[in-house]
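A protein chain is absent from this complex, but the other protein chains hold their places.
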Amino acid sequence: MKFALAIYSAPYSSQAGESAYHFALALLAQGHELYRVFFYQDGVYHATELAAPPQDETNIHARWQALAQQHQVDIVVCIAAALRRGILNKEEAERYTKPSSNLAPGFTIGGLGQLLDAAVIADRLITFGS
Amino acid sequence: MSTLHTVNKSPFTHNTLASCIAICVEADGILLLEDGVFGAMKTTPCAFHLSDLIRQGTKVYALEDDVKARGLLEKLLPGVLLTNYTRFVQLSIEHRCVQSWY
Partner (left out) sequence: MAKKILLISRHAPYGTSTAKEALDALLAASVYDQDLGVLFMDDGVFQLLAMQDSAAIEQKNIAAILPVLPLYDVENIYVHWESMQQRGITTTELVLNAAQVIDSDAVSCLLAQQDQLLSF
């Protein structure tokens, strides 16, 4: 089966992103395909390169990057939500003359159409919000 | 076609679980996770209606990791089924859609 996940809440301030991660691991372990993980609303904060959690705490951002790389998962951040919240790739940082960009490697920026595409292509879409 | 409902809010602070129960039908499933596992306690305002749903045949699950984290193992409503992410994935396939109540 083809799955897509939508994550709407920020890491650390809510458990939802972690629940999504454990769900992702479980579906991959069962041999299913994870077509896309779409980060929207405060979920875009998962994609910041600048997070520096304490060493004795889980690095939530790094986990998604590792999962995406290991399983070739499309981890997409909604551009509208990201711009509002200050998550920018190099192109957007230049476009808006910001001093730097901060989109973590492995994440891509996309439009809300990517959420709908995931809903159309995937057999199951599960939302994790708070 | 049936729906799997996921609820992640405590019924002591939100009416989320009550809203879910109001539109849940017999063939549906309810999965309580994160703070939603407080909804699996014997003492919630929803306990009566949740027990009714269970009696009618609706399966109500609580994620074991979240139940244990919150120290609730001895406080659960009879009939609530402890489950894990492996089963959560299977449930999402057994039901047609997943409605996330948050």
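Quick notes on this one:
As written, the chain order gives the labels A and B, with residue 1 at the start of each chain.
Quick note on the criterion: contacts are C-beta pairs under 8 Å (C-beta built on N, C-alpha and C of every residue); 3 or more make two chains touch, one makes a residue touch a chain.
Since we're looking at a predicted model, the values are computed, not measured.
Within the set B:L63, B:V80 or B:V98, the residue that contacts the chain not displayed is B:V98.
The chain not displayed touches chain B at residues 1-3, 15-16, 19, 22-25, 96-102. Listed by residue number, the positions of chain A touching the unshown chain are 6, 8, 40-41, 80-81, 111-113, 115-117, 119-120, 122, 125, 127, 129.
Keep this in mind: only the chains that are shown with their structure count from here on.
Taken in their complex, chain A has these residues touching chain B: 1, 3, 8-9, 15-16, 19, 22-23, 25-27, 29-30, 32, 123-130. If you check the complex, the residues on chain B that touch chain A are 6, 8, 33-35, 63, 65, 84-86, 88-90, 92-93, 98, 100, 102.
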